[in-house]
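Removed from the display is one protein chain of the complex; every other protein chain stays in position.
Moving on to chain A:
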Amino acid sequence: MSELKELIQDKLNKESFSGNGSLKALSQKGLELFNEQGIPTVNHEEWKYTRISAVLNKDFSYAVDATAVTAKDVDAFRLPGHEAANELVFVNGIYHAELSNIRSSADELVILPLSEAVKGEYKAIVDANLGHSANYHTDGINALNNTFAYQGLFIAVKKNKSVEHPLYCYYINDARTVNVLSQPRTLIYVAASAEVQLVEEEVTIGTSDSFINKVSEIVVEENAQVSIYKIQNEDSHSSCVKTTHVRQLGVSKVNSVTITLNGGVIRNNLNFILEAPGCESNMYGLYCVKGNTHVDNHTIVDNQQPHSLSNELYKGIIDENATGVFNGKIFVRQDAQKTNAYQSNKNVLLSDTATVNTKPQLEIFADDVKCSHGCTIGRLDDEALFYLQARGIGEKAAKALLLHAFAVEILDKIELEPIRQYVDQIISERLDFEI
């Protein structure tokens, strides 16, 4: 681990970072905390089931030259519907303007390096929001990303603008020659009555190891609507920690759908901080994994004001030696009366060596609330299976039909049709489902 610390220090020295204001403070604080905490081990309560240190315990290069990646490389993994999307390409953690395609006009969508945004008209927004996730994650991995936040990107959706072209964000690690560790950082500001859809995908080029430690902070103002779709379908040598931290500052609606299909060790932190009354937050997840893929979804809903609604449903289909981890925290603060918070985690295990660890964690300080949570871990329903077989459907096809039906509940939450179809196709192929 000390090697990683040296690597980080070395990089900082080389870049002789002299950012200003909140960026510099965040970076310095991040470095201090990282040096103190290091990469979290399984002794850390929040990392009990996910050994991120084992993945990072090898030689990683930092800040590999981004110029080797071409538009042709990007073509290989553009997502369906990209022709009508804003495509934001990040290479080795850094936004790459030349490879990106911004189709929306500047009067609705603003894209700026954080180092510029912190100086201009968005200074107050950056100062108030950048690094907010550190209030909820005090571990070394979040600190590590904070250290490099000055390289991050600021995105603003302007007031009353409904962005027609969804934002497709590709996080590319170019691991063709060396193991790559990258730290993408974004701050996304969605102004009042604005609407935007985000799609995120991590991509590794090459066969060396790839690790993405990403932090995305999203600020949502009154009457705004945001959808966040994540697709995770990488090879086993690609791992990541993705933290998505959403602050809902006014009555607003945010939907999140996280689809995990393959990868090495994947940790998703998803936080919803409901700071205004009457917010709606929907968190959906589907992990359909096999091999040795390890997927960990840690979610937080922090209800601070009355009358908010959160729905959370994560479903898992786990085969072979794969592991699923779910931890769902719901806080209902004393002022957050009339909160409705629902949480459910359902898992189907398809092999004897598949593993699930699931833990709901509710902390409720208000007395007039409706909260529910539940988790199930099981095999396919024998009754349903028999019903299908009794109609002449073979056992294998019947199982595929039931598993697909289990997944569809989450897939249907994806409101971008090309993306929903794309994910459905991958899932159907995985499950040998055909209709």
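The working rule: a contact is a pair of C-beta atoms (placed from the backbone, for glycine too) under 8 Å apart; a residue touches a chain by one contact, two chains touch by 3 or more; residues count from 1.
Just so it is clear, contacts and distances are computed from a predicted model.
Trainee: When one chain of this assembly is omitted, its UniProt record names it as which of these: "Iron-regulated ABC transporter ATPase subunit SufC", "Aspartyl/glutamyl-tRNA(Asn/Gln) amidotransferase subunit C", "Sulfate transport system ATP-binding protein" or "succinate dehydrogenase"?
Mentor: Per the UniProt record, that chain is "Iron-regulated ABC transporter ATPase subunit SufC".
Trainee: Which one touches the absent chain: A:L401, A:I414 or A:L431?
Mentor: A:L401
Trainee: If the hidden chain were put back, which residues of chain A would touch it?
Mentor: Given the touch definition above, chain A has residues 381-384, 386-395, 397-398, 401-402, 404-409, 435 touching the missing chain.
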